[in-house]
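As you look at this complex, bear in mind that one protein chain is not there, while each of the others sits in place.
Up next is chain A:
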């Protein structure tokens, strides 16, 4: 079964130059995909389309069997909360919340993920603690460190915990390793892939750094699948 399907998807800003023009792209459920593309290849736009923050001008985007491009704006928000875990490049966390609260935040907007977390670990906070432990943040959790006291790599791992809580169908990561050094990066990617595999989630990792591609099942070059082939700088 396909986790993500894009068909004849086009998108352009008001200026008219198309940024995205993808004829067909299918990602199977449980696949770990590396989407490689230099800056300006439409990565950001693609991410906004996949998460439902932008609507394509034409074509269909299906995630977990649901055609999100035909949903209303608030339905897409709900869908994102229920089915997609998102990891930013950096500064993923709200600095005024504890590590646990940051992880639990994902369940505040999604009842589906909340119920799933409770079913898996007994309660949302236990699910959060369990994930933080698995991601090697037990000490930090125990010492009640604040977000500001964590290293960038540790912050990114908390972000992974938040993206994973309640086992969403698809995990989307936007350059999550760009702020990490090589060793931390490799540990981070391996940990991420391990956790994603355990939950049978589909992973889409977007980055310009092609040295990451050996870690993944499959690499998609955005320049190849995107016929728009623009070199804009969004």
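General observations
Here is the rule we use: a residue touches a chain if its C-beta (ideal position, glycine included) is under 8 Å from a C-beta of that chain, and two chains touch if they have at least 3 such contacts; residues count from 1.
Convention: contacts and distances are computed from a predicted model.
The chain that is not shown carries the UniProt protein name "Putative ABC transport system permease protein", picked from "Putative ABC transport system permease protein", "Peptidase M48", "Quinol:cytochrome C oxidoreductase" or "Formate dehydrogenase". When the whole complex is considered, the residue among A:27, A:47, A:64 or A:161 that touches the unshown chain is A:47. Within the complete assembly, A:78 is the residue of A:2, A:78 or A:150 that touches the hidden chain.
Contact with the chain that does not appear here is found for just one residue of A:66, A:105 or A:225, A:105. Within the complete assembly, A:89 is the residue of A:29, A:89, A:126 or A:219 that touches the hidden chain.
In the full complex, chain A contacts the hidden chain through residues 44, 47-48, 51, 53-54, 73-74, 77-78, 80-82, 84, 86, 88-97, 101, 105-106, 108-110, 162, 174, 234.
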